[in-house]
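The block underneath contains the structure these notes are about, expressed in structure tokens.
Every protein chain except one is present and positioned as in the full complex.
Note that the chains are named A, B and C in the order they appear, and that numbering of residues resets to 1 at the start of each chain.
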Amino acid sequence: MAETIIRIDLGSSPYDNDMIHNRWHPDIPMVATVKPGDDFIVECFDWTGGQIKNDDSAADVRDVDLSQVHFLSGPIGVEGAEPGDLLVVDFLDIGAFPQSQWGFNGFFSKNNGGGFLTEHFPEAQKSIWDFEGMFTKSRHVPGVRFPGLIHPGLIGCLPSRDMLQTWNTREKALFDTNPERVPALATLPYGPTAHMGRLKGDDAAAAGAEGARTVPPREHGGNCDIKDLSRGAKVFFPVYVPGAGLSVGDLHFSQGDGEITFCGAIEMAGWIHMKVELIKGGMAKFGIKNPIFKPSKIKPTYDDYLIFEGISVDEGGVQHYLDVHIAYRQACLNAIEYLTKFGFTRAQAYAVLGTAPVQGHISGVVDIPNACATLWLPTGIFEFDINPGSDGPKKFLDGLIDVPLAPDL
Amino acid sequence: MAETIIRIDLGSSPYDNDMIHNRWHPDIPMVATVKPGDDFIVECFDWTGGQIKNDDSAADVRDVDLSQVHFLSGPIGVEGAEPGDLLVVDFLDIGAFPQSQWGFNGFFSKNNGGGFLTEHFPEAQKSIWDFEGMFTKSRHVPGVRFPGLIHPGLIGCLPSRDMLQTWNTREKALFDTNPERVPALATLPYGPTAHMGRLKGDDAAAAGAEGARTVPPREHGGNCDIKDLSRGAKVFFPVYVPGAGLSVGDLHFSQGDGEITFCGAIEMAGWIHMKVELIKGGMAKFGIKNPIFKPSKIKPTYDDYLIFEGISVDEGGVQHYLDVHIAYRQACLNAIEYLTKFGFTRAQAYAVLGTAPVQGHISGVVDIPNACATLWLPTGIFEFDINPGSDGPKKFLDGLIDVPLAPDL
Amino acid sequence: MAETIIRIDLGSSPYDNDMIHNRWHPDIPMVATVKPGDDFIVECFDWTGGQIKNDDSAADVRDVDLSQVHFLSGPIGVEGAEPGDLLVVDFLDIGAFPQSQWGFNGFFSKNNGGGFLTEHFPEAQKSIWDFEGMFTKSRHVPGVRFPGLIHPGLIGCLPSRDMLQTWNTREKALFDTNPERVPALATLPYGPTAHMGRLKGDDAAAAGAEGARTVPPREHGGNCDIKDLSRGAKVFFPVYVPGAGLSVGDLHFSQGDGEITFCGAIEMAGWIHMKVELIKGGMAKFGIKNPIFKPSKIKPTYDDYLIFEGISVDEGGVQHYLDVHIAYRQACLNAIEYLTKFGFTRAQAYAVLGTAPVQGHISGVVDIPNACATLWLPTGIFEFDINPGSDGPKKFLDGLIDVPLAPDL
Partner (left out) sequence: MAETIIRIDLGSSPYDNDMIHNRWHPDIPMVATVKPGDDFIVECFDWTGGQIKNDDSAADVRDVDLSQVHFLSGPIGVEGAEPGDLLVVDFLDIGAFPQSQWGFNGFFSKNNGGGFLTEHFPEAQKSIWDFEGMFTKSRHVPGVRFPGLIHPGLIGCLPSRDMLQTWNTREKALFDTNPERVPALATLPYGPTAHMGRLKGDDAAAAGAEGARTVPPREHGGNCDIKDLSRGAKVFFPVYVPGAGLSVGDLHFSQGDGEITFCGAIEMAGWIHMKVELIKGGMAKFGIKNPIFKPSKIKPTYDDYLIFEGISVDEGGVQHYLDVHIAYRQACLNAIEYLTKFGFTRAQAYAVLGTAPVQGHISGVVDIPNACATLWLPTGIFEFDINPGSDGPKKFLDGLIDVPLAPDL
């Protein structure tokens, strides 16, 4: 079995583990070194570092401290890696810990993070998903069961100093256009809760004060939340610092395109088994700015979908110009409305779209003024038939069970 | 063989055919009537009504009269259809005419329509795609060949008077925010080139002056340009007027998600074989606002993709807030840059993304401030290996052939 | 559109068309010549040359003259082809004629051909399948509807004189082990009904008397009845005579693995659009004895199957040694028994297995003494749910409709 080069203890705080960090900064020291051709295992906290519990209250989702996230394992040094190389990472396998066979999905309060449909679901809610081998189901969302499309939500190499500066500058510029907005337009560096791994003392404080937050995806990959970066995939990451500095975390048992619930996918702690190679000078050779990847040959497959369309006219009837974000929101709302006809509550339907391997396609982006987005719902995840028939929908669920909600205080 | 209920003559103008129309209006008379359970064939002009020729000059693309489009076949009345019903349409088959085994793809001039990457490709270009049975290839884009994912870009039922009013109002409001913009923010009603089918005289003029343009997708479906509405699919359309009034046109031999080149997919004239059924009161029963559909069981399938990521930081390095449109543009630009390393010109690479069955996924839309979009390029459409390897890319094409360009006059 | 190089008239006898033949012999003259790189269309009779009608009586199936089959279109000469080459054939498209949108499936009488389950279905039966675009359904087999996996049952190049001699010798040897058997062990040359194309007079008589029958698949391909040689596939055929001499016929709209009903698939007249290339000396270079092929990228796809196992213990409980033929027969009988629980008659279930794209897998062939075969039934071809559930099967059909039977006279 491959060596486990980063270990964690679910019973202790990630702040007590110096192989964990929660900001991006070139000064964070490598915690392990591997060679091209090596395969190895890395253990990961869930993205919140254990703030969310396996229970039936959403209070922890409401009260989460988002300045702490995401807790990443690494950085891992790769011998011979230099800026301009491509780091080729094979995701050989990913899993949950035997003693922790569950994950969570939630909607953040609009006052603390929000989400894609935060205007429709403004208060914190949480569902717990139990794993049965390769499958999952939730006591809060009856009627669905599906195999996992397990993937890391967040993975990438350390930025160089220049790249970090670019990130901070452009995000601050956006933030400053509306600094009072809730949720904020961007998450800026924040020293008090920074965890800089093995960087200590003044160095850690200085780096923590300018380290980029882990929330958005960026040129290095980062928090892409791409469900298809699943176990079995092969990813080509840009390298910016000597040794590459690969960090990973935010494991997901499953997720729909968009991770629309924000908190988020089916979030879990676990381990990832990876293998690394290098393509020297690969960024220039292949013209690479962002990571590219090849999908897994071993993943859940569906051939039957029910597909919902949305256009960029918002809920108030206002016309927007080729706005795919709004179009996808309409497609999601259309799917939620549809699912309620079969007995799901709106929150359950929202949770399904956030957790199951739904596809979100950018279907049309040139037919002014309407963008057209489609949401692909795999019918095979449901334990009953949700296809439209001439005799109308049947209510399979009685509505007695719902996703726990914690009102804002 | 099923009856052909609408016939066209490729050698004559669509304006001379009263079973064709190019605006949406409830007063356009039905040109044929079918019963639930019937299957029938409808012939269609290409969306421009024959303005674009099978030659090696892009002048026709540059000079196209976009106020004429799209030429639709219909409307077809369905016995018993009433507002609130769902019209279930099976696309039994779709094809080109034996004497017209070709299609076109183009980029409009920024001064006349533009497109998704119009800042990068501001002048008119055109590629011709020849069909070989179920396959296509282009003399202007060597190195690619793929089977067709044949579909109608535009299909839907007539709007009611109320719905038409809603469309015109909201689109005018958007247009008025920047009426001088090129390309325009919206295409407003325009009487002079309206073709109102069998509506004649003053009635035609009045309806033409307020008839909605066919450019955007809307609640009824319309110009969705969803590549997956392909032959073999089943679609559930909302009905707004007695008899439904189904119209169809803008046939595509193949297209990528987004139809990013705008002119557009591989555009063709041809025929569509459909079957219709009704779900009475289906809109309310299933909570339907936009069409829903089930994909075809018989379509080109690929399991090997190269996937490009893009985030919502624009070409100038400016940070945008969760803008999927910009993120997808970056993913497309990343793919174009990559393909040039294998010998494609930038225009050829753009044409590939517009015509081949590439997928565009909304991968992340909550990780502020960056949306993350992915472009899935099927490697099997290429006649050589475009995977990234440790020995760098090989230039398979010498650049002597390119997509014809017609400079702005 | 590609040129149609062989045309047929469905209203006249194939014996009157000198571009048709029904035996394999090197002396049959080429009826057309094409060049490598050409694509062209060939029209084909159904395999019986029109003996079976679109009606509700199986008398024609019972009385069929099997000495006439199969009527093939060709041979087509390919410029530059020489013995030892590989002829690469792309199946660009295949279809039925507009005026003949139907096919037939039948079971031969045990006294005239028989079939895989002839002991269980000893008398002639026939079902008619109507085409609706890419789909088919039968008035004799309610409850199923599926898209076509259209393919030629029979295609290959002319044998050399040596190869013909080999075929005749080895088949005669087998026949002679039990010459009285009904059905016969092999179909030997038979001059009286031979149709030798453009070979006339004494030459035709001599060749007809020794021409190999078209019934079995052989080294050149021939009557392989491989459902996956479908439109979109690419096949590499051995060449034995100068000019190759490609002939094709026995078009099928759909078929299950094994073509177990023998008469056979959904048999149809129609056309095939092909493209040819050569690999010079390819047989030796690649060590080719039988054709190899690559499957189509555009074919019906299913991901949900119900799979039946069979082992090589026959219906009488007798143990056979690793006999896959018997194992597959048991799997088929198990599937038939299962389907009767949902209301199908045994004949309807047999017809489904013969016509729908069921898969037959050789699952285990080493675990003495039992071979294990599996039959994969795609659940999506049924208009109701045939999965096993805890509440038992539901009879969806009332048995009033069955497959017409014509008793032996």
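Methods note: contacts are C-beta pairs under 8 Å (C-beta built on N, C-alpha and C of every residue); 3 or more make two chains touch, one makes a residue touch a chain.
As the structure is a computational prediction, the values presented were derived from the model and not from experiment.
A.B. asks: Considering the complete complex, identify which of A:Asp16, A:Glu119, A:Glu132 or A:Asp385 is in touch with the unshown chain.
C.D. replies: A:Glu132
A.B. asks: Which is it among C:Glu79, C:Asp130, C:Asp304 or C:Asp408 that touches the chain not included here?
C.D. replies: C:Asp304
A.B. asks: From the listed residues C:Ala32, C:Ala209, C:Leu322 or C:Leu405, report the one that touches the chain absent from this view.
C.D. replies: C:Leu322
A.B. asks: Which parts of chain B are in contact with the chain that was left out?
C.D. replies: 301-304, 380, 385
A.B. asks: Tell me where the left-out chain touches chain C, residue by residue.
C.D. replies: Residues of chain C in contact with the hidden chain: 86, 115-116, 166, 170-171, 173-174, 183-187, 215-219, 221, 223-228, 236, 257-262, 264, 277, 279-282, 285-295, 297, 303-311, 313, 317-325, 328, 330-331, 334, 337-338, 340-341, 359-374, 376, 387-390, 392-393.
A.B. asks: Counting contacts across the full complex, list the positions on chain A that touch the omitted chain.
C.D. replies: So the residues of chain A touching the missing chain come out as 1-2, 39, 90-93, 98-99, 101, 132-135, 146-148, 231-232, 273, 275, 296-302, 380.
The criterion applied here is as follows: only the chains that are shown with their structure count from here on.
A.B. asks: Report the chain whose CA-based centre is farthest from the CA-based centre of chain B.
C.D. replies: The chain farthest from chain B, judged by C-alpha centres, is C.
A.B. asks: Need the CA-centroid distance for the pair chain A / chain B, whole Å please.
C.D. replies: Between these chains, centre-to-centre, one finds 32 Å.
A.B. asks: Find every residue in chain C that makes contact with two or more other chains and list them.
C.D. replies: 301-302, 380
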